[in-house]
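The complex is shown incomplete by one protein chain, all other protein chains being positioned as in the whole.
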Amino acid sequence: MSHQQHQQLIDALQNCIVACNHCYDACLKEEDIKMMAECIRLDRECAEICSYLAQALCRDTPFAKELASVCANICEACGDECKKHSHAHCQKCADACFQCAEACKKSA
Amino acid sequence: MSHQQHQQLIDALQNCIVACNHCYDACLKEEDIKMMAECIRLDRECAEICSYLAQALCRDTPFAKELASVCANICEACGDECKKHSHAHCQKCADACFQCAEACKKSA
Amino acid sequence: MSHQQHQQLIDALQNCIVACNHCYDACLKEEDIKMMAECIRLDRECAEICSYLAQALCRDTPFAKELASVCANICEACGDECKKHSHAHCQKCADACFQCAEACKKSA
Partner (left out) sequence: MSHQQHQQLIDALQNCIVACNHCYDACLKEEDIKMMAECIRLDRECAEICSYLAQALCRDTPFAKELASVCANICEACGDECKKHSHAHCQKCADACFQCAEACKKSA
């Protein structure tokens, strides 16, 4: 992984962590929370793996490729779920997830 | 994954988290720390992924299999490194890592 | 902190991590999820700080006392919320949280 790819991935991961946690928080405050259950679940899952991977990359983990591959899958699953909901926080989160998934795949 | 497999894996992960962090701490206190650099690095890597996976399993993550597969690889790499060193904390950590890798593979 | 106190606290933390994540998962599957929003939020908060503290203790962190003090507060807040709900997973989680809070306070 080139230094530039690495930096782009870390930026995408940090952006995704913020978007997923914002969406998680906003979903928990929604009136129609029953519809958001899967979104809440995947927002947490995605934020946690992105947080793990961001740190692992900064410390030059020997497992960058396989972790990025799993992270891409989780980001896509979260993006797919968020995309279904019209809330602004969900749409914004979906964008961050798909961008992060792309960045992960370039490094995987 | 059966409930019993699941519980055995969580137990193995929690055991591995403790062993890896003990080994990490003990390595940092060793006189021959230069020889332990890779052990320190892998102890952290292994403890962090085990901690992530243990929590993810308890919350019924949809990504159990692929996470367990990556975790198995990291546990094996950590066990292989620890096995090289005669310190009691390294040998104990190697055992915990290999047991955890086996449990991960059953679930992967 | 004596070795025995330390081990008791790690056991209580690991027990609390499992209970909080089980409760989180079960709350997300409840029909009356709207009533469980605060429980979901605190279950995650509590699981994450317990997971951080368990690892930090195993690696002999210099910040054990102040981390244990914050963790005690979060465990109590989570236990207080869970206690309000009659679901078996909430009651079980409340017990684990209160036991963990007590163990934290002994070490704080």
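Chains: A, B and C, in written order; residue numbering restarts at 1 for each.
We take it that contacts are C-beta pairs under 8 Å (C-beta built on N, C-alpha and C of every residue); 3 or more make two chains touch, one makes a residue touch a chain.
All of these numbers come straight from a predicted model, not from anything done at the bench.
Student: Counting contacts across the entire complex, name the shown chains the missing chain touches.
Tutor: Looking at the complete complex, the unshown chain comes into contact with A, B, C.
Student: Considering the complete complex, identify which of B:16, B:40 or B:53 is in touch with the unshown chain.
Tutor: Counting the whole complex, the residue in contact with the absent chain is B:40.
Student: Among C:58, C:74, C:90 or C:104, which residue is in touch with the absent chain?
Tutor: Touches the omitted chain: C:74.
Student: Which residue numbers on chain C touch the omitted chain?
Tutor: Counting only chain C, the missing chain is touched by 41, 44-45, 48-49, 52, 55-56, 59, 61-63, 66-67, 70, 73-74, 77.
Student: Could I get the residues of chain B that touch the absent chain, sorted low to high?
Tutor: These residues touch the chain not displayed: 28-29, 31, 33-34, 37, 40-41, 44.
Student: Residue by residue, what part of chain A touches the chain that was omitted?
Tutor: 10, 14, 17-18, 21-22, 24-25, 47-48, 51, 54-55, 58-60
We take it that only the chains that are shown with their structure count from here on.
Student: For chain A and chain B, let me know how many angstrom lie between their CA-based centres, rounded off.
Tutor: The mean C-alpha positions of chain A and chain B differ by 25 Å.
Student: Got the chain A residues that touch at least 2 other chains?
Tutor: 41, 44
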